[in-house]
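Below is one structure. I have some questions about it.
Of the protein chains in this complex, all but one are displayed in their positions.
In order of appearance the chains are A, B and C, and numbering begins at 1 in each one.
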Amino acid sequence: MITEEDFSIDELVKKMKKPEIGAIVTFLGVVRDEGIRGMEVDVYDEMAEEELEKLERDALKKFEVEAVEIVHRKGSLKVGENIVAILVGAKHRKEAFRACEYLIDELKERVPIWKKELNEKSEQTY
Amino acid sequence: MITEEDFSIDELVKKMKKPEIGAIVTFLGVVRDEGIRGMEVDVYDEMAEEELEKLERDALKKFEVEAVEIVHRKGSLKVGENIVAILVGAKHRKEAFRACEYLIDELKERVPIWKKELNEKSEQTY
Amino acid sequence: MKVEVQFFARCREIVGAKQKVLEVEEGMRIKDIIDTLINEYPELKNVKLIVSLNHKYAEQEEKLKDKDEVAVFPPVSGG
Partner (left out) sequence: MKVEVQFFARCREIVGAKQKVLEVEEGMRIKDIIDTLINEYPELKNVKLIVSLNHKYAEQEEKLKDKDEVAVFPPVSGG
């Protein structure tokens, strides 16, 4: 899901839980301070939503996992703000770790989202 | 930390964030339904706290990570309840994944905690 | 026939527009649109251009149909 609003991992976990899930691995990407004042996230919404759904289906097929949820912010984000959350629920932890890492790697390759760092004085290029 | 109370991952994330952290990987262990009605978690508190702190220091030395937080429940837990959360904050995601997986593997080997499944009719042995 | 072209990130900055509707002839390919755009905005030559057709990654050789949605953007950098 693409959203301008911040998300709650507790809420995402709650939504994901089912009796067969014993492990939930979460990747949370945060705006890191590299001498910037923040970040502008540009998204090709329709295509990004489709690519995210494709990714979720991919992971469910490729790994022995029970549930996948991806949320990515768009718009202006300050240092320390959440950018992306990827949650994977599985019976066993190894598969959840594998799938979660796969998903963030693939997301960075495939999903049409662009981050532009905003530095102290001016905007920087993408 | 050992606790009887449930924890909030959002709160743990908030406490962990610092400007140099760009990735937080979380492992959440949940009571899975294997035909049980829940779980009794026995802990050797003082030794467990020491072993958890040792683990946290280990991970900070062994991996390029900025922050580590482990919370483990004790007492009676129902299916779907949180058992353990391990959070690792790092500049970059690969190290956060490595350290988080290392920590749950080591926790299961080293920290004096015992889970006893409670089945429908009677208590089961550890 | 008409094709809508969307621009993102650096490409949007260079073109100075979120989207443009281009008039194209039967049989034209994505490549032809890209050539037209580079002609008008030479700075696009400095960008590694990725294209999509109707929300799917596409090759520049693909042929266009009426009302297609093309997007032009640099390599993605989300996450």
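Quick note on the criterion: a contact is a pair of C-beta atoms (placed from the backbone, for glycine too) under 8 Å apart; a residue touches a chain by one contact, two chains touch by 3 or more.
Since we're looking at a predicted model, the values are computed, not measured.
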Missing chain -> touching shown chains B
Out of B:K17, B:R32 or B:H72, the sole contact with the unshown chain comes from B:H72
Touch rule applied to chain B and the missing chain gives residues 29, 41-44, 46-48, 50, 72, 83-84, 104, 107-116, 125-126
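Methods note: only the chains that are shown with their structure count from here on.
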Per the C-alpha means, the centres of chain A and chain B lie apart by a whole-Å value of 22
Separation of the C-alpha centres, chain A versus chain C, in whole Å, is 26
